[in-house]
Structure formats: structure tokens, C-alpha cells
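After the C-alpha cells below, expect a handful of questions from me.
The other protein chains are all here in position, but one chain of the complex has been omitted.
Right after this comes chain A.
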């Protein structure tokens, strides 16, 4: 900018202590007035060295670690890890175990998307009302988790070969209640935000990701689908018997923040559909295959991936026939999705950068592990 008044760009730290970074994440933004001309991501404030720690513990002992990577969707993380171990050791899961896993993973997706859209609306400035409404609904799901696994956030419910406990008698009525009460809530959110002119003005055309950008950055989940790419691991590489359920993949139009928001809302509807089908056709029989406590999988490697609420969550394991993995690696969807942040924020204003960051739906525990 040239003119009579001399001005120069300056660096502003958004985070690590900032209301909208959803944890301890930091953007080092160079701004010219309100305009962002450069953005650098700084992460690692929540690093706990989980991948290295996991090499010292047995396969079963590692399950609680996966709770604590993406703490907003612990069930999905448990599931991804257990699938990887089962692939490595060649363990079959009984049908009931698979159905319970599907119900839990989809409930977790509902809970996580509640948080995602609530926090996103908060970032656009809707002062806490959407986030409180979303929390109210999320609470019902957390109650189900508490009844089933004994914990609300870090459930530690999946086990190698199935799940930890069978379902309790209260489980089914509680899930039916969620199935009954969630569609009105989603409509309510749609009425509050989707058609809101201010919300549209703030999110349409902000943080646009073209399909090329999205695939080049190897994004996944709602970020990818918002750009109009029909990609869902549940359809493309089914696990846990997802191929037997009928559901659709929602995809967006322009790949902007608004598309990511409506894709998440629609995904909640599809999740309800899957839960309904899984609950109606819940098979009997055992819920877990008996697995030796000190599991020693044969030499080899395995990569299992699932569609977590944030995208493709992959677990890579290498076994040297010992009781603990030789190498343990996580492919966290938030971390990879975040790599497109610079392209999306540069050129917009500071206010846009916050909206874009909110639309990525990061969980810092997963980024830093």
C-alpha cells in the first residue's frame, strides 16, 4: 500500500492463546491492515510423543492412547487402531461386534459434528447460541457412551476382536431417543444458520478450495467432499460391514466454508440413517472374539483406514513378533487437512482466516499427537 501515510505489514500471532484456535495452535499471520498476506502454521504445543510411547506398550495397552489423540471422537480412533491390529494378526470380528462398532462410530460422528458446527458458528460470531444448542444434543450421545463404556469422552470401548462390553438394556431406548430428537435439531440449526444472510455473507466464497487444491493436499473428509469430490472411505473401502447399509455421500458445490458446513449437517442426517439400519438389524451372538492378552502378531505390517468425522484416519503398524508394535504411526486427518490452511487464508482478512480455521474443524490433540 502506498500513499501519504507510510504503512508496513506486521506479524500478528493468532494463538496459541486465542479464543478461536480450538486448543493450542498458532498461526503466525503477516497482515497488511486487515488483509492476510502470509500465514505460517506453528504446531507442536500439545505433543505427547504417542507414537514412540506406543512402541513400549502391548497392543491392548495402546488403545487408551488412541482415545487421547482426537479426543472429540475417541470411538472412531479406537476403531481405527483395532482394525489395524486385527488386520495385522488376522482376527475376525463377530457380526454383533461389527454392528455395535458401526453404531458407536456413527454416534461419535454425530457428537463430533455437533462440536464442529457449533464451534464453527461461534467463529463466525454467533455468540455461543449454536454451540450451546449443539452441546445440548451432544450431551445425549455422551450419556449413551457413559452407559455403555463408563466414560463420556475417552471411551476406550473398542477391543481387539470386538468391543469391551455388550450393550446394556438401556442402550436401545437411548439411541432411539437420539434418532427421534436429532432430526428436529438439525432442522433447527439449518433454520438458524443455513439460511441466515449474515452467516452466508461470512462463509460463502471464503476459504475456497478447488478440487485440484483439495486432492493435491491429499485432504479427506468433509473438507474434500465440500469441494465436490465424492470420496468416503465407508463407500470406497468398506470396513465393519458398511457395505450393507444404505446411505449417501453429501458433496458441496464450490468448496468454500459454507459448503463444508452444509456437508457436515447432511452427514449427520446420513449417520442417523446408518444408526437406524444398524440398530434395527442388530445381530445376536458374541460381541468379541477371544484374543490372547499378550498378543504377538506375525511379522509384517498393516495399514487400516476409516472415515473418522474429520476424514481419513489411518493407523500403520509394523510387528516384529514382539508383544508391542515395532512401529506405530497415525495418519491424522486434521493434520493433513490443515496443510491447505495457507492457500485458503492468504488474500482474505483476519476475520476470514478465523472462519476458515473453524471450517477445517481441527483437534489439536490429533495434530500434535
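One rule holds in what follows: a contact is a pair of C-beta atoms (placed from the backbone, for glycine too) under 8 Å apart; a residue touches a chain by one contact, two chains touch by 3 or more; residues count from 1.
By definition in this document, contacts and distances are computed from a predicted model.
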Among "NADH-quinone oxidoreductase subunit H", "Phosphonate ABC transporter permease", "Cation:proton antiporter" or "3-isopropylmalate dehydratase small subunit", UniProt-listed name of the chain not shown: "NADH-quinone oxidoreductase subunit H"
Residue, one of A:113, A:202, A:288 or A:369, that touches the chain absent here: A:202
Contacting the left-out chain in the complete assembly, out of A:16, A:64, A:94 or A:228: A:228
Among A:18, A:68, A:296 or A:327, residue touching the chain not depicted: A:18
Touching residue (missing chain; options A:55, A:143, A:166 or A:190): A:190
Listed residues A:183, A:211 or A:347, member touching the removed chain: A:211
Absent chain, residues of chain A that touch it: 10, 12, 18-20, 33-34, 121-129, 132-133, 136, 190, 192-202, 204, 211, 215, 225, 227-232, 235-236, 248-254, 258-259, 262-263, 266, 349-352, 354
